[in-house]
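Got a structure here, written out as structure tokens. Questions coming.
As you look at this complex, bear in mind that one protein chain is not there, while each of the others sits in place.
Chain naming follows the written order as A and B, and within any one chain the residues start at number 1.
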Amino acid sequence: MKQKKGLVWIALILLLAFAAAGCGSSGEEPTAKEEVIRVAVAGPMAFVQGEHHWMGAEMAAQEINDAGGIKVGDKNYKYELIKVDTNELMSVSDAATAVERAITEQKADFITGTIRTEAALAIQDVAMDYKKIFMVAGASFIGLADKVEEDYERYKYWFRISPINGNLLAQTSLLLLQDVSKVLREDLNIETPKVALVFEKAQAGDALAAAAQQVVPSFGMEVVGLWRPSPTATDLTAELTAIQDSGAHIIYTYFSAASGVPYAKQWGELQIPAVSVGINVEAQAQGFMAATDGRGNYEYTLNTYGPVEITDKTLPFYNEFIKRNGEYPTYNAGGTYDSLYILKEAIERAGTLDQDAIVVEMEKTDMDSTIGRFVFDEKHDVTWGPGYVTAVGTQWQDGKLVCTWPNGWQGITYPGTVEYKLPPWVVEAYK
Amino acid sequence: MTGYLYHLYQAFKEEILFLPSRLIALVGIIALVLLPLFSQSPYTLKVFTLASIFAILAASWDLLSGFVGQLNLGHALFFGVAAYTSALLNLHYGLSPWMTIPLGALMAVVTGMLVGIPALRLRGQYLSLATLAFPLILTGIIYVFPDFTGGELGVSGLSRLSNSRLADYYITVGLALGLGFLMWKITDSKIGLIFHAIREDEIAVRAAGINTTKYKLLAFAFSGFFAGISGGLYAHVMRLAGPSTLDVFMSFQPIIWTAFGGIATIYGAIIGVYLLYPFMEVLRIVPEYRMLIFAVIIILVLRIMPQGLSPWVIERIQKECPRCKRHNAFTRKTCKACGTSLEKPSLGGDSFKLEVKTSE
Partner (left out) sequence: MLANIFVNTLIHASVYALLALGFSLTFGVARIINLTHTAFYMLAAYLIFTFVGTLGLNSALAILLSIVLVTIIGMLSYKVIIEPLHEHDTTVLIVTIALALAFQEVMLILFGGHFRGVPSLVKGFVTFLGVRVTNQYLVVIAVLSVILVLVWLLLLKTRLGLAIRVTAQDREVANLMGINVSLMSMVTMGLATMLAATAGALVAPIFILEPRMWLQPLTIVLAIVVLGGLGSLKGSVYGAIIIALVETLVVFLVPMGSFLRGAVSLAIMIIILIIRPEGLFGVSFEGER
């Protein structure tokens, strides 16, 4: 009797497995018989970053296909997207095998996406093994680009679309810091603002910590301490009360992951009398206000997009994205979106689907993307600077994300930029 | 000469062909060896290459935890230490994988001893939960020295295990089967007997005048060595060793695979990985439900077969002779060796039913 019951269970499990296999495979049949260019959109699809990778790519593919596709010689091609769940936040080996599967089994010609650096490194090697163009839309680690310089022949198929690399992110966030210190000097008469550095423990944070301790004093500010919480910290109350104790006027942050949310939430709830500025990737996403229960208001972060016209492509993309998905686009979404356009132009110029020929044309890219005039540097990285991609500073004001930087920096003010606002409790504390 | 061959054939027939479980193992091994004849797809090869690496890891966990009963919840420690050691030696000193992998494994042995010594003072659940902490502490240390360890990025750009996927495949499959066999032999030896006895009743073993501490340390060393080989292989196949090799999830995985395949069997651990790992790849067609299906299957399988899959199957395809303890195929009615009837005696059947009357 017991034995039979066991067998029934086994049969049930097998049935479940096959049913699952069945309903999945039906979705994977190639739909179109026409000529297609297959692009693997690789990201942690269960998470917001991967969702955005997919949303951005889907939108671009649809627009491009509707407009007639990609002309290669006298043939017309359409984009066909392959959704590749890398599961990279949980398992790096998963990420590498998923992409390898996409290339060998699903016949992907190009790869776009990925966020976690450890996974991006693994995927980079897989893509280079197969000599497939891999466009990163998320990981900012500079080492990915250094490889192009070190071993050009092997790594030339790699390109970064977004964001600007980690070092440039750090430099640009320092500009935001200067901007805020100016406001403090002018509005609150704080001559030498004290700065607390809060950088999550990550490679980019290490670089920023070294740089900031040198540079910040030269901006006429005083560093009162450096805190390095874990990227997955869920409670920063202790850090925040310690910062308050230190008498800081400014909290200069670097958060690339989860800990940015509880940080901002507890900062707002405790009304720590110090303005918060820097990089907080989670504060770029739509869900930030709800996740912080409204406490994240006045959080000021470096961003890729804001409701401003960086180029004439920015706002159409920005607004259409919000219309389609009900969310602000992030650099993950914009990265995959732009990557498909950049790739399209390169393929059309090359007039062939030969990867090496396309690489040559990719290198010649000079076009207006949604984040600025897009030109690759010699390491296949995004060129940063006035007249190129600058990134923007965005602040949460009254529950809305607005753009507050650049506001006159190097003569640049993107149309739609508004004034930075000090949190009222900070004004209260130092008036 | 022919006599010897005949003898060999007879032994083969007796020991393998007539025992369904060994036959299944043989078919499995042949399938692994011949797989490249049917598919040379790099993806398939990679999946089975990784499966082989994890099979070594799972078996090494089983050796320590299943056999000796030192339930280790932090097995990723050995894996990660070896992966990092191999990676750093390869990157900074340019040693070839043939050197770095054994050296990584030795480092894992040293770690096993270092962890084993304090862990030996702990018993049962305390040991399990304390071992869980070690890889997490090491992760913290790795983050302290990013210049050396690469911080959260890990050490990347390592040299390949070999020149081709196919060679990678045969190296790892060969090692998985070879080392698996070696571990199985260890558990079958006198040392294995003591291991087993320690799990069952450590006090009794000590009372028998055996230095259990020595044997438990030996188990940590063995287990660390094999897990270390697997970690080194992983680093060179992935060409990357990062903090993910020390994840809690990395520690849980070998336990899940082994529990699925059958604890305290070695072969169960290996079977568990070879079934579950490719199965997880099949599930990529439903990426959203992949992990959920995985978790639910683990729960269901263990709910029905608390001992794991392979003991459950063996119980059904083989019968143990009640007299001479030889294993027989389930189809036989009498024992092949001594002729005893293998039918279950009808104890507990209708004739023996006890009527329990309760007064009301």
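One rule holds for everything that comes next: contacts are C-beta pairs under 8 Å (C-beta built on N, C-alpha and C of every residue); 3 or more make two chains touch, one makes a residue touch a chain.
Here the structure is a predicted model, which is why all the values come from computation and not from measurement.
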item	value
Residue of A:R38, A:R228 or A:R373 touching the missing chain in the full complex	A:R228
Hidden partner chain, touching residue among B:G94, B:G140, B:P322 or B:G339	B:G140
Hidden partner chain, touching residue among B:E14, B:D188 or B:E288	B:E288
Absent-chain contact - pick from A:E80, A:E118, A:E282 or A:E299	A:E282
Contact footprint on subunit A, counting only the chain that is left out	44, 46-51, 89, 200-201, 225-235, 237-239, 241-242, 244-245, 258, 261-262, 265-266, 269-272, 282, 285, 287-288, 290-293
Absent chain, residues of subunit B that touch it	65-66, 71, 73, 118, 121-126, 128-130, 132-134, 136-137, 139-141, 143-144, 201, 203, 248, 252, 255-256, 259, 263, 288-289, 291-292, 294-296, 298-299, 302-303, 306-307
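The rule we apply is simple: only the chains that are shown with their structure count from here on.
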item	value
Between subunit B and subunit A, distance of the C-alpha-averaged centres to the nearest whole Å	40
Complex contact set, residues of subunit A against subunit B	3, 5-6, 9-10, 12-13, 16-17, 20-21, 23-25, 27-28, 45-46, 83, 85, 87, 90-93, 96-98, 100-101, 103-105, 117-118, 121-122, 125, 141, 143, 147, 201-203, 206, 231
Contact set on subunit B toward subunit A in their complex	41-43, 46-47, 50, 143, 146, 150-154, 156-157, 234, 238-240, 242-244, 249, 279, 281-291, 293, 296-297, 300-301, 303-305, 312, 316
